[in-house]
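The following block contains the structure, expressed as structure tokens.
With one protein chain withheld, the remaining protein chains of the complex are depicted in position.
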Amino acid sequence: MTDTSDLTPRQQRRQMVATTEAGMHTLPSVPPAAGSDDQDQHGLTGEARGQLATVIWRFFHDPQAMVGLVVFVGLAVAAVLTQLFWTYGSTSITDTLNGPPSPAHPFGTNSIGGDMFAQVMRGTLQDIEIALLVALMATVLGTLVGAVAGFYGGRVDSTLMRFVDLILVIPVLVVLIVLANVVAKQTDNWFWLALIIGALSWTYIARLVRADFLTLRERDFVEASRALGASNRRLITRHMLPNALGPIIVNATITVALSISLESTLSFLGLGIQPPNVSLGLLIDQGQDSATTEWWLFVFPVVFLIVLILSVFFIGDGLREALDPKKNRVRA
Amino acid sequence: MTASGQGRPESRAPDETVAGATADPPADEAPLLVVDELVKHYAKRGKTLRRDAGIVHAVCGITFSIGRGETLGLVGESGCGKTTTGRAVLQLVAPTSGSVRFQGRELTGLGSHSLREVRRDIQVVFQDPFASLDPRMPVGESIAEPLHIHGQWERGTGRRRVADALTLVGLEPAHANRFPNEFSGGQRQRVGIARALILEPKLLVLDEPVSALDVSIQAGVVNLLEELQERLGIAYLFIAHDLSVVRHISDRVAVMYLGRIVEIGTRADVYERPEHPYTQALLSAVPVPDPRKERSRTHIVLEGDVPSPEAPPSGCRFRTRCWKAKDVCALEVPELIDRGGGHPVACHFPERTAVV
Partner (left out) sequence: MADPTLSVDKLKVDFGQGDDAVHAVRGISFTLDPHQVLGIVGESGSGKSVTALAAMGLLPKSAVASGSITYAGKELLGLREKELATIRGVGIAMIFQDPMTSLNPVYTVGWQIAEAIQAHQEVTKSEAMAKAVVLLETVGIPNAADRVGNYPHEFSGGMRQRVVIAIAMANNPSVILADEPTTALDVTVQAQVLSSLKTALEETGASLLLITHDLGVIAGLADRVLVMYAGRPVEIGTVEQIFYEPAMPYTHGLLGSLPRLDSDGNERLRQIPGSPPSMVGDRQGCPFAIRCPLRADICDREEPELRAVVGPVDPVGADSSADGPGAPADPGPAGADATAPVHLAACHFADQVVRLPVASMFPDTSADHEDVRE
């Protein structure tokens, strides 16, 4: 998985400790609304405007992030609606063979008469399902392992990290290729596919969370809570996890994007989703030969795949910016 | 919060000491905290294969006590071990050896459950007001956290106690659901103090509580700490490097150098009648904001650097920078005893000199 090194603990800390001297007011990262009074100035109700609200505000005012969000949600919603309301299903067969886009079949039909629109939408939905499942698995597993390793340190840490290294060493593709034959035969094979991908992609989050926890452990407010008598469990859940959430969330979105990509590659190679199930990768595989002649069999799946992945990346970028905006602060 | 508790003990004769031990609080009251021969060594991660390589002798045999409602100032420069001492008292680090007794009960080696009980009565305020509060929790929640941890939280009374705590430190109760980054440094420090006081501890360990604050804001927090002590009768272990602040707030003062206490006594003893050359150098080095006075004082300028805590000098640790050092200083560790000056000093050749 790629490196999202931007959100290092140091940068998060720098965001918190915006100026070096106590007593100086922070430069507001959000310009105060003209004539603002006691009322919360961002239109959010409630008295406290906390970190969460600020982050949300920043996210919703980032055009790129909003585009990504709208597109992603739009695709998901469209895919679901298509399942429910579109005339054709992904397995329907019509009489029109290799028909170009038309009012009845906006994306055309394929060589056996299947409606491409239904197929592309079904494929999109399938990709989203897999990706979300993978992200969920990877995040939960990665956070758990990383938190335990980072918090306890010492031998626990070394053992866990050796385990992580072991997993990292295994090339995902090889495993998948090996297991693909077994998995492919299952009816519910998308679920198993997601499981395998998830089991192999949690390691990056684990390292990230571990690094964060190692730093957080030394932070004064964690020491302060420990001095108050807080139990380890309390320290982890109430203090350290919320503060490590930033990179976890950002990485989760990256995982979503990358697992879509991975799954598409696999399906393209014939090792992933199998017919009669549909995925965008599979469609691309099926359509690649006719790319020049029946362009609609190729172009639509490709475009949708690219748009889907990009939208997730935009969301991830937006989240990262919202959590740790880059500003120049000056010591006076 | 109740205003019970004793204020400064009035039944104490000035400069009263107990021979052969540290300058103790009045003998008619059992001291609240007794630290005896506390030692803390850190092993540095194995850089070389040699056995003894890289031991940081942070604290090497500290003995002192604090009575109810009084303030002991622990001063020294970087590397003297005062912060480590504070942490060891709080059991945030486990002492290598020695004892820490609070209200007669031995703290070292206590199990986590018993330790949590004790933590109701010993609390801490850290240096950095930015870092000591969880940035993602509203301050009211941070202040209420001790109540949650010790099972004292109830819906109605809990909120009221938080409000009371905020008022006690001079902040507005209405601001309880604000986040730390909306407060100034001085206010954050007050929040930290409120959090430390909500369980009404008997002893508060303050580790450089005002060093990170602007001078004009320090004054408010220092005044607050004094007022709180008068009202609530809390004892303070006040760890700091700023000698002016320590003089202002302490009843008794201990001066540390390279892991040992070199001089301990009442405030007047240490500031007006210092006997240890290091104390004298320290005091004379502090610039006084009074031009005529500052320019007419003698400033003792020490030679050389502070030795590394990994390789402390034999015998008296200050001898490498001391202008009086003689042979015996390298051979014999001077004990912290009263040598006729009225308060304990760890020097073979103490000499009372006023340097302020």
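Letters A and B name the chains as they come in the text, with residue numbers starting at 1 for each one.
In this section, contacts are C-beta pairs under 8 Å (C-beta built on N, C-alpha and C of every residue); 3 or more make two chains touch, one makes a residue touch a chain.
Quantities reported herein were computed from a predicted structural model and do not represent experimental measurements.
*Asks:* Can you tell me which of B:I217, B:I239, B:I261 or B:L336 touches the chain that was removed from the display?
*Replies:* B:I217
*Asks:* Can you tell me which of B:R190, B:R317 or B:H343 touches the chain that was removed from the display?
*Replies:* That would be B:R190, which touches the missing chain.
*Asks:* Among B:H57, B:R161, B:R178 or B:R252, single out the residue that touches the unshown chain.
*Replies:* B:R178
*Asks:* In the whole complex, not just what's shown, which of B:D36, B:D164, B:E200 or B:E226 touches the removed chain?
*Replies:* B:E226
*Asks:* Provide the residue numbers of chain B that touch the chain removed from this figure.
*Replies:* Residues in contact with the chain left out: 77-78, 169-172, 175, 178, 182-187, 190, 214-224, 226-227, 241-245, 247-250, 267-268, 271, 281-295, 299-306, 356.
The criterion applied here is as follows: only the chains that are shown with their structure count from here on.
*Asks:* Just give me the whole-number Å value for how far the CA centre of chain A lies from that of chain B.
*Replies:* 49
*Asks:* Sort out for me which residues of chain A touch chain B in the complex.
*Replies:* 16-18, 21-23, 25-26, 47-51, 219-221, 223-231, 234, 238-239, 242-243
*Asks:* List the residues on chain B that touch chain A in their complex, please.
*Replies:* 90, 92, 112, 115-116, 119-120, 123-124, 126-138, 142, 145-146, 149-150, 177-179, 181, 184-186, 188-189, 192, 195, 212-214, 217
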